[in-house]
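Only one protein chain is missing from this complex, and each of the others stays in its spot.
Labels for the chains are A, B and C, by order of writing; each one numbers its residues from 1.
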Amino acid sequence: MSGIPLAEAVPALIELGRRFDTRGWAPATSGNYSARLDDGSFAITVSGTHKGRLKPNGIMRVDAAGQGLTPGRPSAETALHLAIYRLFPDAGAVLHGHSPQAVGLSRAASAGEWVFRGHEMLKAFPGVASHEGEMRLPIVENSQDMAAIEAAVHPALTEPGTAPAYLIRSHGLYAWGKDIDEAERVLEATEWLIAAELAEQNFRGALAR
Amino acid sequence: MSGIPLAEAVPALIELGRRFDTRGWAPATSGNYSARLDDGSFAITVSGTHKGRLKPNGIMRVDAAGQGLTPGRPSAETALHLAIYRLFPDAGAVLHGHSPQAVGLSRAASAGEWVFRGHEMLKAFPGVASHEGEMRLPIVENSQDMAAIEAAVHPALTEPGTAPAYLIRSHGLYAWGKDIDEAERVLEATEWLIAAELAEQNFRGALAR
Amino acid sequence: MSGIPLAEAVPALIELGRRFDTRGWAPATSGNYSARLDDGSFAITVSGTHKGRLKPNGIMRVDAAGQGLTPGRPSAETALHLAIYRLFPDAGAVLHGHSPQAVGLSRAASAGEWVFRGHEMLKAFPGVASHEGEMRLPIVENSQDMAAIEAAVHPALTEPGTAPAYLIRSHGLYAWGKDIDEAERVLEATEWLIAAELAEQNFRGALAR
Partner (left out) sequence: MSGIPLAEAVPALIELGRRFDTRGWAPATSGNYSARLDDGSFAITVSGTHKGRLKPNGIMRVDAAGQGLTPGRPSAETALHLAIYRLFPDAGAVLHGHSPQAVGLSRAASAGEWVFRGHEMLKAFPGVASHEGEMRLPIVENSQDMAAIEAAVHPALTEPGTAPAYLIRSHGLYAWGKDIDEAERVLEATEWLIAAELAEQNFRGALAR
């Protein structure tokens, strides 16, 4: 449950937002990012800013109950971040991005999960040492009630073989890790897996003609 | 109906053009951008320049009738910008971009509108607080007569549930907002929604095989 | 038949290569770019360099017969550039790029041309004032014999309604204009039209399901 100083979290989250925007995962003011701080509080992006052009005042501190400790209105999804930190005491960062592919997949797939099988990229997830398994990505229905999303996704998250990530249908992707780098790695790998499976399906369609 | 100083509008529109070009929304010399100025006139891009490499002389001032107040030939679509400012007194910026996806959609869909349903991204539009609705994006036929486009699209724009944006078929996307940032947010969100629905359809096709 | 000084052509072509590489149109060492110089000779990229990382010595001078006037081995396709300058005395620059979309289209379409219809983007081509027409993009078979390509494509290039551009099948796209800016505009517009029609077809396929 250790964390990092705010002075380290702020530039790291600003740079991360710039990267996500370049990749097309931070359109409009979407997405929100947080990190566990060394004083037990959390740094989180404020509501309503463009994540590709974050400034230091676009990141504020909240306590474990989501109460603001510095000026600003925290992200409307702060409760989902805090729920992950409660459930996984080793989580040091939670990232939420919006890619067209991930949201497209969540709308096309009606089930409550998507399963990645046999990808070397699975080894990008912490603790995975081989491509020879499968990794479940939970898909939960969207809601404006954060408690409803949390309650719906909670059971799936602690089952073995579940990615440290989940999709909210028609909304976007959450991912986390022990620190900002690991959380970014999980999100990048998940987005990549979705893109690779879309390319695979396009080639399959072509080869079947 | 307040506006911003020209000295603020110029660098903001230059930087916006650079970003749109990076995203592939400003090919050749396409697109045009405007902002309401604090003296009641408007800043608008001149005709025939590449929007990814705008210089200060690529932006001129026009009055509410479209007459040039500074040297240069204003965009051929100046009348469409001014029509939006007349119709929506709170609009502070109007942006027009060309993405392959938006134009591809406008040619594939024969109806007079495209409806986005159930996306969290709908909340990027001003005044939308939930994903649980729908947002209509009017599609109007292209014309070289700006008055004809304006007359055709005008009725749809003020109906409830209509995005602050419309598509001209085989042409491109218009979007607006209270300021340049909000207009960019609306345009980014609309482009993202189109890209996400294209990805959704690709996955649906694959899953149906 | 005026041209520009070499000192102007070199940085312009270096910057153009950087942009084309960013857009994915200059993979490996593919592509070649030329400009008409003010002394009647031509600047052209040398063979075998990466166009995204051109240095001044990656651009040499050749005469109208393709003979080198400065050290270096000119592009193997120099003859195709010179043929355009002969055929169109007003051409000031010829650009050749390789995009996956353009080459994919040239392999999927068996005819000797592709016709763009009804796009506002047609106005990016010099002399086109309305979207209400069509523009033919000739497609010629590939050959290692430059004279064979030139002979095959020559008749189509001067017909009315033909773009200042052509596709070599399984190879890439040639485009030209009165100067480097106009040639780039033609190439960008042509690539954009191909991308828009691919998006259109993807949406049509989805809507037909």
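Some observations on this one:
One rule holds for everything that comes next: a contact is a pair of C-beta atoms (placed from the backbone, for glycine too) under 8 Å apart; a residue touches a chain by one contact, two chains touch by 3 or more.
As the structure is a computational prediction, the values presented were derived from the model and not from experiment.
One chain is not depicted; across the entire complex it touches A, C.
The omitted chain makes contact with just one of the residues A:Arg18, A:Arg53, A:Arg136 or A:Arg185: A:Arg185.
Interface note: of C:Leu105, C:Leu122 or C:Ala183, the residue touching the hidden chain in the full complex is C:Leu105.
Contacts to the hidden chain, counted on chain C, fall at residues 24, 27-30, 50, 98, 100-101, 103-105, 107-109, 142, 144, 168, 170-172, 198, 201-202, 204-205, 208.
Remark: the residues of chain A touching the chain excluded from display are 23, 118-121, 124, 129-132, 181, 185-186, 188-189, 191-192, 195-207, 209.
As a convention for this text, only the chains that are shown with their structure count from here on.
The most central chain, judged by C-alpha centres against the centre of all protein C-alpha atoms, is B. Note on chain B versus chain C: their Cα superposition corresponds to a rotation of 90 degrees, in steps of 5.
Copies chain A and chain B of the same chain sequence form an interface built mainly from non-equivalent positions, shared numbers / all numbers used being under half. Per-chain Cα centroids separate chain A from chain B by 30 Å.
The residues of chain A never reach two or more other chains; the list is empty.
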